[in-house]
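Pasting in a structure now, in structure tokens, and then I'll have a few things to ask.
Note that one protein chain of the assembly has been removed; the remaining protein chains are unaltered in position.
And now, subunit A:
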Amino acid sequence: MEILANLAHGFTVAATPFTLFLAVVGCFLGTIFGALPGLGPSNGVAILIPLAFTLGLDATQALVLLTSVYYGTMYGGRISSILLNIPGDEPAMMTTLDGFPMAKQGRAGDALVISGVASFMGAFLSTVGLVIMAPLLAAIAYLFGPAEYFALYLLAFLTLGGVASKNQAKAALAAALGLGIAMIGVDNATGMPRFTGGNLHLNDGVDFLVAIVGLFAIAEVFIFIESHGKNSAIGVALDKVSIPWRDLRSTFGTMLRGSGIGFVAGVLPGAGASLGSFLAYMAEKSWLGSRGRFGTGDPRGVAAPEAGNNAAAGGAMVPMLTLGVPGSGTTAVMLAVLMTLNITPGPLLFSERPEVVWGLIASLFIANIVLLIMNVPMVKLFVKVLMVPAWVLMPMVTMVSFVGIYSLTGSYFDLVLMVGFGILGYILRKLDVPAVPVILGILLGNEMENALRRAMTISNGDWTYLFSSPIAIGLWIFAIAGFVAPFFLRGKLKKPPVPATDDLNED
């Protein structure tokens, strides 16, 4: 009951005409930031910070604007993943795997609607989770030490090979490449720069956004130029958007599972939305086993990662608000904004500044509904941004990529690096090596190494520390099972796949 009263209070704070206006503007801008390759949630939010200060917004209003942008980018990222095979931001990466094949089969509209609804489910359920369980969930962070984090990342890593549907060795190669790139930069455990060649710009390592824009967007431009548009993803048609009720029903279970996994991944500090969408996709893939047609345009392959990444975005708010520990790169930016607004997130935020917390939560609900409307019935409006003739779109993608990356650091170096990644992406495409595991390797490799190094410091180099808690042991079992199971299932997989419609009741 108390929760409902608080929530009602939150709505009175958030539902003024001006804050609603900010929510709509934020959602709109966020969806566009998300849809444009090169602009992701963290620079979308960062770009709007000066605006929030200039307009003299108070704490609640500023938070409403920034969280609407954050949620908006999570929705928007899928649009270019599906239509262009270029993830609009890093969490939308997994959506390319089945979203683009669907678009090629002429089902772009269905993919957009399914992923839009999945995004809504993920975001909505995780906001509910945030309301009910935030104080309880904060305690989860106390249960995760270096050993547990290492096992968690290991779990993700051992299932990476399964990302590609065709050639697992190539996926593993790509992951190893990403892992290698992750080693660049200052080593946290010793403070020494590694593989930077004395170049200061590499001290902070390679930014995922630079890698992702290079590997996907810039590589796409090269492919486009080479083939005069024939082999390029650009130009997938979208005729009409109707609501595929059958698919929505059949992916409902997927959305629920994806939301649950994404939310937990979001709650864990450091894991973030990318891990959420990745784990949601992989879990769904192994859950369905041979019954899924993942990688070839399975609607569930679109629903799972989108529910996962949006749920993770909500989950990431939990540690940010209750502990002051950012659960993702974007929440790190938002945390900084909170501090500047003289709000100190932490165990006391819920009791000391209830109007801020509950106003924020209410605005998340509002933003979600606005976003559902923008992204399902009105999705064509955003699609139009990407559905222009290739001779307009390609220069635009290139320009936005450069401007977006430059806005991250204001350094020419990252632009050069991005072009370098573009060339790498082109070569990988030619060799038929998937680019998604490269990014996951960079993203997860860093965190996994840090966790291992911390564990070794704490335990004085005793490796048994890695198996010292029930949580860690549980994660290890999952990790090993996830790695070994495909070998035993291989025989089973060769059987003709059961038609997708047959498994509806089993979900």
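Just so it is clear, a contact is a pair of C-beta atoms (placed from the backbone, for glycine too) under 8 Å apart; a residue touches a chain by one contact, two chains touch by 3 or more; residues count from 1.
Here, contacts and distances are computed from a predicted model.
Participant: Quick one: the chain not pictured, UniProt calls it what, "Tripartite tricarboxylate transporter substrate binding protein", "YdbS-like PH domain-containing protein", "Ferrous iron transport protein A" or "Glutamyl-tRNA(Gln) amidotransferase subunit A"?
Facilitator: "Tripartite tricarboxylate transporter substrate binding protein"
Participant: Which of A:Leu7, A:Leu20, A:Val128 or A:Ala141 touches the chain that is not shown?
Facilitator: A:Ala141
Participant: Determine which one of A:Leu7, A:Val128, A:Ala172 or A:Val385 touches the chain that has been left out.
Facilitator: The single option touching the absent chain is A:Val385.
Participant: Just one of A:Ala5, A:Ile132 or A:Leu348 touches the chain that is missing; which is it?
Facilitator: The one listed residue touching the chain not shown is A:Leu348.
Participant: When the complex is taken as a whole, what residues of subunit A touch the one chain not shown?
Facilitator: The missing chain touches subunit A at positions 29, 32-33, 36, 39, 46-51, 53, 141-146, 186-193, 198-201, 203-204, 269-270, 323-326, 332-333, 335-337, 339-340, 342, 344-349, 381, 384-385, 388, 392, 396, 399-400, 403-404, 406-411, 450, 453-454, 457-458, 460.
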